[in-house]
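In this view, the complex is presented without one of its protein chains, the others remaining in place.
This part shows chain A:
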Amino acid sequence: MAGTSQQALRVVHLYRAVIRDLQPYTTNRWMWFAEKEKIRARFEANRNMTDPMQIETTLRAGEAEFQKWRHPDPYTTPYLFGGSRYMRNPPMPADGSISMAFDFGREAGTWDPRDTPATGHHH
């Protein structure tokens, strides 16, 4: 395949994203395996493209189709970001590095009398 390395990376990312997004649609794993083969076949059909412009066009069409068919309620692993168990009773940092914000409420753009031209912005 004579595309750029970035295009190759995008193809891999697209393939993995499509396969991952296919799972919420399929109720059973054997359905997922069967549909995965069909998706693979579609990618394999374009394996021997050499023209970078053609690859780019096909890649963009594939990404657009993926965005169009993305599942509205994708699955999230419980302990990862967005999951039901994420940050539930997180462990204390081992090195005790907990920072306390004593200046709660100070934001950029609010008046702070401690700001002077000499000391600069106090936030």
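Worth pointing out:
Assume a contact is a pair of C-beta atoms (placed from the backbone, for glycine too) under 8 Å apart; a residue touches a chain by one contact, two chains touch by 3 or more; residues count from 1.
The rule is simple: contacts and distances are computed from a predicted model.
The unshown chain of the complex is recorded in UniProt as "NADH-ubiquinone oxidoreductase chain 5", chosen from "Zinc finger protein 511 isoform X2", "NADH-ubiquinone oxidoreductase chain 5", "Nicalin" or "General transcription factor IIH subunit". For the options A:5, A:48, A:67 or A:89, the residue in contact with the chain missing from this view is A:89. Screening A:29, A:42 or A:60 for touch with the missing chain picks out A:29. Chain A residues in contact with the hidden partner, per the touch definition given at the top, are 23-31, 35, 69, 72-73, 75-76, 78-79, 84-90, 105-107, 109-111, 113-114.
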